[in-house]
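With one protein chain removed, the remaining protein chains of the complex are shown where they sit.
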Amino acid sequence: MAEFKLNEGRLQELITKLRDAGYRVVAPVEEEGAFVFKEVTEPGQARLDVLRTARSIKEWFFPRVEPTLRYEFDGSAVRCESGLPESPQKTVIIGCRPCDAASLPMLDTLFDWDYRDEYWFRRREATTVISVACDVPDSYCFCTSVGGSPEGTAGADLLMRRTADGGYLLEPLTEKGRAIIEAGEGVLELASGTEEVLVGEVPQRFALDKVKPWLDQNFEHDYWKEISYKCLSCGICAFVCPTCHCFDIQDEADLERGVRIKSWDSCCFPIFTRHGSGHNPRPTRDTRYRQRVMHKFRYYVDKFGVTACVGCGRCSSSCPIDMNICSVVAGVAELAESSK
Amino acid sequence: MAEKEWTPKIVAFVCNWCTYAGADLAGTSRLKYDVNIRPIKLPCTGRIDPLFIVKAFEQGADGVLVSGCHPGDCHYTSGNYHARRRWIVFSELLRFLGIHEDRVQFAWVSAAEGAKWADLVNEVVAKVRELGPFTAYRELDSAEVVS
Amino acid sequence: MIDELRQKARELLETGEVDLVIGYGEGSDPTRTMPVFIRRPEDCEKLVWNKYCYNNLTSYLTWPELKTRGKRAVVCKGCDAKAVVVLSKERQIDRKNVIVIGMACEGVGEPLLSKCEFCDVRTPKNCDIVIGPEITPLSKEKQFEDVEQLEARDPADRWEFWREQFSRCIKCYACRQACPLCYCTQCIVERNQPQWVPTSAHPRGNLAWNVMRAMHLAGRCIGCGECERVCPSNIPLMLANKKLAQVVKEQFGYESGYDIDEPLPMASFMPDDSDELFK
Partner (left out) sequence: MSADIYAPYLMRLEEIVDEAPGIRTLKLAFEDEAAGENFSFRAGQFGLYSVFGEGECTFCIASSPTRKGYIECSFQQVGRVTRALRSLEVGDTLGFRGPYGNWFPLEQMRGKNIIFIGMGIGLAPVRCVIWNCLDLRADFRDITIVVGSRNVELLVYKREIRQWEEAADITLVKTVDPGGDTPDWDGKVGFVPTVVEQIAPSPDNAIAIVCGPPIGIKFTLVSLEKLGFSPDNVYMTLENKMKCGLGKCGRCNVGNVYVCKDGPVFTAAELKSLPQEF
């Protein structure tokens, strides 16, 4: 497929072109010292050099708070209105990393499992994803251990690679990606084929094929207690994770009207599974942390055929007590190796 | 919904023993005062959690009045002393957040002070009326989180 | 210092005086540390001490699963040790069953965390063992400068400031989980009859949560700043905490985490407390 070139210093021009073409442009933008995916409203805001934003792109498809129903009371009757967005705004996310992009098809399987969650899919359809290959990955990165790559294309409509001269090489991967190239006409030029592309290396930290067989056999193992005794049971890991998708549904209302709201939840919270009776199937930190790892590396694989981790390293880098999921899973792989 | 002319909605958290009795006295004494107040009776000012006030604003109150027995007169000996410390701190927190001090007002009204209650309500209502509807808080509701 | 710490910890475990030492261990990265729970003397080599020892380990002291065991030792910076004072005053720990190992500390973080600029407990107080040299305390004179700066802005500005800050809250509750003084077994936000605090991370729910959190720490917060450090949205939570600390100091003459005998300010009163607020 033909590749295109965006020369150094012309990113803003491309963004302007995309906005002129009717796209809402979302990119890593600084917010109080952290980077998050936000709509670009001013020149120079988009920071494609940011390796790891505080939160993943999932919130643009699966917002942290989302009404599914609005209703009004009228005596004993209730009038309801669905919260499903009719036609979400045409959006382009530019500057996510291949790991984040890879989380999208991974979550498609869940949101399309028998019941198709249009809240997710309507935004998916309205959104074009432009990922940027990682030229300088860091020690938290482990995409290559979970089947990804710093220049992976899964989930992306267009892949950008940094070039040695400070520009980017653009490779459209889908129809939506080609539409971006069209919209960028005048700013983009056809690549010469001689550009030197910068892509970093992410060393493989564990052998994924060793992990699941061990998990299958070791639901009960001292390892779980050993690694999780210090977990604070906060929800950071789940909330910053591109693939964590558990949510809660709650009503909020006054005497006249109300909303039913879907909001992010975490399996690390003690009340996540607590029954009305008080019985809690996962009463302790180790059982909850085990669920987090098991769900990603075992159950999701059984159910949907993919590992629910893309190796972005966010949960590790933002964990208050420095729990590192890569080390935890590498530990599993080691145990698997040594138990042979 | 049809736009009605705005009148302040004020929730008054009052203690059972002094202020509620004082308000009762105002009534039996046929004192006239503004009708914009919705009193909620609690055993003691010590029972009033700051969250009650937050909830009142969440549910559309434009102002809140907290009132109980004068210091030294608490039916439970010291409930209002504890409450006083709490309100000193809480009112500072609200002010720090940028909420005008007249949005939440505090008073001591005894069972004998029917007239003080009537005047107090008029004063509170007048001040909140001057501030206008608490749209800043209500707008929190409509703010969209993402997309 | 690290040798002395390891030595002390080993002694405590060897003599059976404690059966658990909660300390800092090597992190996944040279700029981080990870809490470690040490039960065997030979594991004391895992303890580390450096300027990346951020966590306030006293938050582990109130964990139900660690509460019933025997005596524990906990490694503390001066600021962390203040939490022990409060926990013990609030009867959450039996002080006799906790050995507090205070580490002389010239501040953590690179650059230094802002809390360290006004630290008067660089040599920890109220500890059972203090390791390291005596370090001159820093002046706290300007500790409320940031609070005052915000206060100087007009109310509408302050509202806008906090509205924006709180709107970024994602309700991960890391602030609560990291706080040594948020030890309730069931937080008010987890109670739903009635649901006092909306669980959703929308601006209204976030304001209720953050107001409530600050208020519950009034007169208690010891200023370790863990809530703010762990916040994935970088919300300046300490500003609110410090504001309330300032009010409590000015109004009731109380500073949290120093005196073991002084009554807790929000659980006590003086008949002559200010009546200015009340009509």
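So that you can tell them apart, the chains are marked A, B and C in the order they are listed, and the count of residues begins at 1 in each.
Keep this in mind: a contact is a pair of C-beta atoms (placed from the backbone, for glycine too) under 8 Å apart; a residue touches a chain by one contact, two chains touch by 3 or more.
Bear in mind that the values here come from a model prediction, so they are computed numbers and not experimental data.
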Check your understanding: If you put the missing chain back into the full complex, which of the shown chains would it touch?
Key -> A, C
Check your understanding: Out of A:37, A:61, A:140 or A:272, which touches the unshown chain?
Key -> A:272
Review point. Touching the left-out chain: which of C:15, C:136 or C:193?
Key: C:193
**Study point:** Positions on chain A where the hidden chain makes contact
**Key:** 68-69, 71, 73, 76-78, 80, 82-84, 110-111, 113-119, 219, 245-251, 253, 258, 260, 262, 265, 267, 272-277, 279, 281-282, 287, 291, 294-295, 298-299, 302-303
Review point. So which bits of chain C touch the chain we can't see?
Key: 192-193, 195
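Just so we're on the same page, only the chains that are shown with their structure count from here on.
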Exercise for review: Give me the ID of the chain with the smallest distance between its Cα centroid and the all-protein Cα centroid.
Suggested key: C
Study note, to complete from the structure: In whole angstrom, the CA-centroid distance of chain A from chain C equals 32
**Study point:** chain C, residues touching no fewer than two other chains
**Key:** 198, 201-202
Exercise for review: At least two other chains touched by the same residue of chain A: list those residues.
Suggested key: 64-65
Point to revise | In the complex, chain A residues that touch chain C | key: 31-34, 54-55, 64-65, 139-140, 229-230, 232-236, 238-240, 248, 250, 252, 261, 263-264, 266, 269, 271, 284-285, 316, 318, 320-324, 327
Practice item. State the interface residues of chain C toward chain A in the complex, per the touch definition above. Key: 27-29, 32-37, 55, 59-60, 65, 165, 168, 170-174, 176-178, 190, 195, 198-202, 205, 226, 229-230, 232-235
**Study point:** chain C-facing residues of chain B, complex
**Key:** 49-51, 54-55, 58, 71-72, 78, 81-82, 84-100, 105-108, 120, 123, 136-137, 140-141, 143, 145
